[in-house]
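Heads up, one of the protein chains got dropped from this complex, but the rest are sitting where they should.
Right after this comes chain A.
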Amino acid sequence: MNAIEVTGLSKHYGNSRGIIDVNLEVKEGEVFGFIGPNGAGKSTTIRTLLNLIHAEKGEARIFGLDCFAQSRKIKEQVGYLPSEVHYYDDMKVRELLKYSSGYYKKDCSERIDQLCTALELNVDKKLEELSFGNKKKVGIVQALLHQPRLLILDEPTSGLDPLMQNKFFEILREENRKGVTIFFSSHILTEVQRMCDRVAIIKEGRILKTESIDTLRSTTYKRIKIEFVKLENTAFEGFPGVVDRTDSENGMEFLYNGPIEAIVKKLYEYELRNLWVEEPQLEEIFMHYYQ
């Protein structure tokens, strides 16, 4: 069974675009990345899945259940971490987590202790006293405490320092090993690169492509950086496959997608002082989709 199945989902906010004809399929047990720049429609899609907003067209199912009609049942099995976390300022962390677990009618105290220790979260602090990063940790714990089958994470690492991010990814890997499906939205590609099996790329409300992370990284994109002996300003101008060119003091760098042989032949025409050929970051490949 698929964990998430979305077909032809569309949503507008008045006259402005939300999402258009979004199709997604996330398999159970998969770590699925959902990438796109801010405003592309990631949160709109997620909020529709959680029945926070209502789509005009299309269908969305989680574990075979209808996201609109059977939302309550779905939420028993889903943990959600929103991109911006807001909690009740009058509560202490411990009270909020207890309150949160009350909705699942389970004793989650052991799990809460485990997670709070791992994330170094002080449960006796009032929520209004917490920094954004610490509130995010509360968000992580409340999303995980009831041991959901599906985790929906919207920009989960914003506000977490790199050490905490590592711990968070460790927790996610552990959950995934237990069979938990993870749906992970982000505009930071390296995160997605670290975690995900497949990604969907969303731009201006439409899904551009859904690919396995290996396919996305195995394209022939190379980042090429050149230092000339004698500056050649017009080199590679209009050369097929060269994009994203930036000139430096005595050289240039660009992203190249095309036959390696062709670029090597072209490079041979110039007197070079230095040459770097690197695997591009997923981010760079991703940027290319937006051009």
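Here is the rule we go by: a contact is a pair of C-beta atoms (placed from the backbone, for glycine too) under 8 Å apart; a residue touches a chain by one contact, two chains touch by 3 or more; residues count from 1.
By definition in this document, contacts and distances are computed from a predicted model.
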item	value
Listed names "RNA polymerase sigma-70 factor (ECF subfamily)", "Autoinducer 2 import system permease protein LsrD", "Class E sortase" or "ABC-2 family transporter protein", matching UniProt entry of the absent chain	"ABC-2 family transporter protein"
Of A:Arg72, A:Arg177 or A:Lys230, the one touching the omitted chain in the full complex	A:Arg72
Given A:Glu84, A:Glu120 or A:Asp161, the one touching the chain that is not displayed	A:Glu84
Given A:Arg47, A:Arg61, A:Lys136 or A:Lys222, the one touching the chain that is not displayed	A:Arg47
Chain A residues that touch the omitted chain in the full complex	13, 47, 50-54, 71-73, 75-76, 78, 80, 82, 84-90, 99-100, 102-104, 142
